[in-house]
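One chain of protein is taken out of this complex; the other chains stay put.
And now, chain A:
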Amino acid sequence: MPSNMSCVLCCSRLHGRYRELAPHLVPLDYTNNPDIRVPLTLIITMPELKENPFRDRIVETFSEDGHGNLTFNDFVDMFSVLCETSPRELKTIYAFKIYDFNRDNFICKEDLEKTLNKLTKGELTPEEVTLVCDKAIEEADLDGDNKLSFADFENMISKAPDFLR
């Protein structure tokens, strides 16, 4: 349960992490909410994100401008969703946004192919990639439009207990 006290504790720790990414940009004093954005290239140097194949997409999803430059509020949002105790529904919503590369609110076949390539780092042959994407969409698509809407995605995730983060 997020009490005010734990919010304050977490916020000060997060501010420390945010600051150490770009000490020359981020001021120590945040009381007057300055409009500072830390660019994408610095955010993805964080140890939690460095080796993650989806790091670019994750940061872009939480950024206001859509290009991956995070203000402190965006930074706090990102950690509050990615932490272990956040509810599963919230994680599902954001996971959908992350996997939706072209931001059309659907995971179409291209999105799926990009996801697969990032996961396997190009180890699969293109035919295998196409085959996997076709089969995956066939399995998960419920309303038959050949792409996954949020409802399809949520339904599939709800059956997978291993959807951790």
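Couple of notes before you dig in:
Assume a contact is a pair of C-beta atoms (placed from the backbone, for glycine too) under 8 Å apart; a residue touches a chain by one contact, two chains touch by 3 or more; residues count from 1.
We take it that contacts and distances are computed from a predicted model.
Missing chain, UniProt protein name: "Transmembrane channel-like protein", from among "Protein TRANSPORT INHIBITOR RESPONSE 1", "Checkpoint protein", "Transmembrane channel-like protein" or "Histidine-containing phosphotransfer protein". Only one of A:Glu20, A:Asp65 or A:Glu128 touches the absent chain when the whole complex is considered: A:Glu128. For chain A, the residues touching the absent chain in the complete assembly are 1-7, 9, 47-48, 50-54, 73-74, 76-77, 80, 82, 86-87, 89-90, 93-97, 99, 102-106, 108, 110, 112, 115-116, 119-121, 123-124, 128, 131-132, 135-137, 139-140, 142-147, 149-151, 153, 156-165.
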